[in-house]
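Excluded from the complex is one protein chain; the other protein chains are retained at their positions.
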Amino acid sequence: MLRFIIRRMIQMVGVVVVLSLLVFLWLRSLPGGTVSAILGEKATPERRAALEKALGLDQPIYVQYWQFAKRALHGDFGASTKVLPGTDAFDLFMQRFPATIELSIVAIILAVGLGIPLGYMAARRHNSLFDNGSIVASLVGVAVPVFFLAFLLKYYFAIKLHWLPVSGRQSAGLGATHTTGFFVLDGLLTREYDAAWDAIKHLILPSLALATIPFAVIFRITRASVLEVLDEDYVRTAESKGLTSRVIRGRHVLHNALLPVVTTIGLQTGGLLVGAILTERVFNFGGIGDTVAQAFEQRDYGVLQVCILMAAITFVVVNLLVDIAYAVIDPRVRTR
Amino acid sequence: MDNPLNPNRKKQRIDDLAATAGTGGGAGSVAVADLTVGDAGHIAESTGVSLIASAWSRLRRDPVFLLGAFITLAFVLLAIFSPLIAPHDPTAGLLLKEVRPQTNPIPGARPGYPFGADSSGRDIFSRLIVGSRQTLIVGVMATLFGFIGGLTLGTLAGAIGGWVDSVVMRVVDVMLSIPSLLLAFSVAAIAARPSQWTVIVAIATVQVPIFARLLRGSMLAQRGSDHVLAARALGVKPSAIVFRHMLPNSLSPVIVQATLVVASAIIDAAALSFLGLGNPDDRQPEWGQMLGKAQQYIYDHPALAIWPALCIIVVALGFTLMGESLREALDPKSRR
Partner (left out) sequence: MKFARKAAPAAVAALALTLTACAQSDRDTGGDTAKSGGDVKDTITFGAAGAPELFDPFYATDGETFRVTRQMMEGLVGIKAGTAEIEPELAKSWEPSADGKTWTFKLRDDVKFWDGEPFNGEAVCYNMERMFDQNEVAAGGPAGYWADVMGAFKSDAANALYQSCTAPDPTTAVIKISRSTSKFPTALSLDSFSMQSPKALKEGDANNVTKQGEGFGYPAYSKNPVGTGPYKLDKYDEANKTVTLVRNDDYWGEKAKTAKIVFKIIPDESTRRQELEAGSIDGYDLPNPADWKGLKEAGNDVLVRPAFNILYLGLNPEKNPKLKDLKVRQALYYALNRDQMVKTQLPEGATVATQFMPDTVSGYNKDLKPYAYDPDKAKSLLKEAGAEGMTLTFAYPSAVSRPYMPDPQKIYEALRGDLEAVGIKVNVVTKPWNGGYLDTVDNGGFDAWLLGWTGDYDSPDNFIGTFFANLKANDFHTSATSYGAQLSKDLQAADAIVDENERSAAYQKLNQQIMEEYLPGLAISHSPPALVVSKKVKGLVASPLTAEEFSTVTVTK
């Protein structure tokens, strides 16, 4: 097990190094660039040259990469040029990451809260109208373009009904204190309960939009897994022994069926953590996805580099954790 | 692949995930779920004739499949015969004279123009009908390109093994660790002249690593199987083993995946257009582009977005339902 973990960690380092090089080269091969993004209509050849020199973009590309790599090893990813000029790119990432984490957690809670019960019920009524109906329903959510779904949600719940806010993470005039960057937690810790409640209200619509895909996946895995377990000998034995269906459900079916679901939940969470570009953007939810999209449009190299590398690391680590969790949970794997 | 984890569990996880995950149109969640697809690398081992036959017999009675197949068939027929059906030329600005950016940006519905016109005075109803063709092209071509890319990489890795396998798989890992939508729009952005084809290539790129992992996984499983060992023992040429024996037997999960990818490609095209990286030439209609471009009028003229969105939702749902049922039917485990 330990050897496995160590090997995966070494592989991760390899992936990150290769990725850093690829991202670096790829960003610089994109048409346009930081200089155009900063200068706009005011770009003249002279101003361009001066700015390129000031930013070190006039150096040969291998020199630029070498300098970037040296700095990155010391944890210095440079400053943002356009998203939040002057802010250290890594600090910016850390500032925006809590938003994404907060959103992901709520979305996963929604997806699990709906997906597991529905999946279980669908499997118990295999091939019934309810089963087929819920399969179709779960996939409708997947088929709707996220930004369109977001518009519908905003239109009805925020603009027509005034139940929930349109966008953002917290109402503008609230002046809430932020210590951790997790707004709900901040509100609870500082006893600004109105601010916490406000932050929760801001989370509802984006997390609904974001939950559609994890919900469909979790629903599907739960259903398949329960179906499989229902077919196993021990459940049949239990049934033949005359145990009540509640005992069977609780002790045998759910317990065994949920093992694969747990890993799925882990993987889905990992997927959300790298940032949901569309959802964060339409809800103006200042997380990683929104930041990456903005940095990309404005060719903010430092921010993009950090965000992509951190997303890759998050992704690999979550996968590793899921595999380890799997080994821990499933005794059959452990014995090997 | 010397995975320490239980192959049976993994297999199931992959099978299940492969199907659902591919449909994700939204941000990051897609990539993660798909990683698992290949991560384990053991896919259903033999799909004999009997399996296909029994799958078909079940599919014929599966309402979910029939619904999906009906939608898909109707869509394909519409795409083929659309020019004959459309009442107007979808590229002609028939109502352009009425368009005034302030007073009348979007000409309303009237006899002969059931859904009104767009901001260039073109009949929306005709554009929706004719748009089915471009939409189908985007969906199918993106899937095809993604499949070809994945096939090349996956075959290379799975058939040769050894260091080629390691290198290819690290490349695939790197591709997977970048948020999928970011990968798509950076590819779209790199194009010197954005067009329908850059959109297709961008979407296809995201699918390449997914197909590659899927194919490699199932080819690895084939490599150790009896009939391949037998062929090798008989002295059949390696290339013949790969193309005659391994590849055909690895295709069934790929076909399922491809069906699902068509749906996500159509949704992704809309997302790219929404982010301003779609095909800038909007003379030939395409639903994703119509939906993406409708965003700036959506508040006052929601009909402009609702119709293409509905078309996309229905068609994506059709492909997804079909893919889901295929997956379940082809899974030997679910035979009862």
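Residue numbering begins at 1 within each chain, and the chains themselves are lettered A and B in the order written.
One rule holds for everything that comes next: a contact is a pair of C-beta atoms (placed from the backbone, for glycine too) under 8 Å apart; a residue touches a chain by one contact, two chains touch by 3 or more.
This structure is a prediction, so every number in the text was calculated from the model and none was measured.
Taking the complete complex into account, A:167 is the one of A:11, A:167 or A:256 that touches the chain left out. Residue A:37 is the one among A:22, A:37 or A:200 that touches the chain missing from this view.
The omitted chain makes contact with chain A at the following residues, 30-34, 36-48, 50-51, 53-57, 64, 68, 71, 76-89, 95-96, 98-99, 151, 154-155, 158-159, 162, 165-173, 175-181, 183, 185-186, 189-192, 281-284, 286, 294, 297-302, 328-329.
Although one chain is hidden here, its contacts on chain B can still be listed: residues 96, 99-106, 119-120, 189, 192-194, 276-277, 280-282, 295-300.
Going forward, only the chains that are shown with their structure count from here on.
Once the centre of each chain is set as its mean CA position, chain A and chain B turn out to be 22 Å apart.
Residues 4-6, 9, 12-13, 16-17, 19-21, 23-33, 35-36, 39, 63-64, 67, 170, 173-174, 176-179, 181-182, 185-186, 189-190, 192, 263, 267, 270-271, 274-275, 288, 291, 295, 298, 302, 305, 309, 312-314, 316-317, 320-321, 324, 328, 333-334, 336 of chain B are the ones touching chain A in the complex. Put simply, chain A touches chain B in their complex at residues 1, 4, 11, 14-15, 18-19, 22, 26, 29-31, 132, 135-136, 139-140, 142-148, 151, 155, 210, 212-214, 216-217, 220-221, 224-225, 227-228, 231, 259-260, 263-264, 267-268, 270-279, 281, 289, 292-293, 296, 308, 311-312, 315-316, 318-319, 323, 326-327, 330, 332-333, 336.
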